[in-house]
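Following: one structure in structure tokens, then a few remarks.
Left out: one protein chain. Kept in place: all the others.
Moving on to chain A:
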Amino acid sequence: MSAGSRRLSFLGVGVAPVLIVSALVGSAAVGLADADGDSRRSGFDFMGPQTQAMQGDDTSNPGMLAVLEGEDIWNRKAGAADKSCADCHGDAARSMHGVAAHYPAFDTGTGGPINLDQRINTCREKNQEAEPFPWESAEILALSAYVGLQSRGMPVQVGDDARLAGAIKAGDEAFHRKQGQLDFSCADCHDANWDRKLGGSVIPQGHATGYPIYRLEWQSMGSLQRRLRNCMAGVRAEPYSYGSPEFVELELYLMSRSRGMAVETPAVRP
């Protein structure tokens, strides 16, 4: 399938003239440049103009509600230590600037990669002496959206820590391994068939630069792992469980694959 016919099938959707214009504006907005031959494109570029506009305007982006809730939790004292995040980290705009762009990152405690939610919960347990927030809880999504926002527009920095080379390789292998009753690898869709239509959905390249996201289909915020569980269930595979090493390795590989692309948190997706 040539690039030309891809474009044609894309036009077949019937929204292309608007989409192409706004995709150009959109990619400028999220700081992506094709000039250097980088063919990587954010999921943002594959969305319709209305969804792009919803993400682009903080007053209409539903993810900003989670950010506000996250700011609240950031400033609230909790746990046996009776400390807020702010008590130790101060102003998040300064202390958390660029932090999310580095995650998943190496954790000396476990000797392996942990994602941002796990890092936040480490502080919850060790520094606040409080119960960790459950996976996909409103609280952890709000805090990671708030911390994530402090890196919005910055390039993803994951992939240069030699201690994580083995974990990235494991994620890479998982990305290319066929699985499920329908026998698909992630690469079969996101490397070999992006920009083509699977039923009513355009297949994006699978860059996870906007998490946690507000997904219209969920009508709620959700983590990258929730998104990946959807993709795995779609090919009738047994999804990894939340927080499993396999999931963090896959996340790590995805972010290293998106290295240099702009963080979009909180993104909106169909």
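Methods note: a contact is a pair of C-beta atoms (placed from the backbone, for glycine too) under 8 Å apart; a residue touches a chain by one contact, two chains touch by 3 or more; residues count from 1.
Keep this in mind: contacts and distances are computed from a predicted model.
Novice: Tell me the UniProt protein name of the chain this structure doesn't show, selecting from "Spermidine/putrescine transport system permease protein", "FAD-dependent oxidoreductase", "Cytochrome c domain-containing protein" or "Formate dehydrogenase subunit gamma".
Specialist: Going by its UniProt entry, the chain not pictured is "Cytochrome c domain-containing protein".
Novice: Which one, A:Lys77, A:His97, A:Lys126 or A:Lys178, makes contact with the chain that was left out?
Specialist: A:Lys178
Novice: Which listed residue, A:Thr51, A:Asn127 or A:Asn193, touches the chain dropped from view?
Specialist: Within the whole complex, the residue contacting the unshown chain is A:Asn193.
Novice: In terms of residues, what is the contact footprint of the unshown chain on chain A?
Specialist: Counting over the whole complex, chain A touches the hidden chain at residues 9, 12, 177-184, 188, 192-193, 196-200, 232-233, 236-239.
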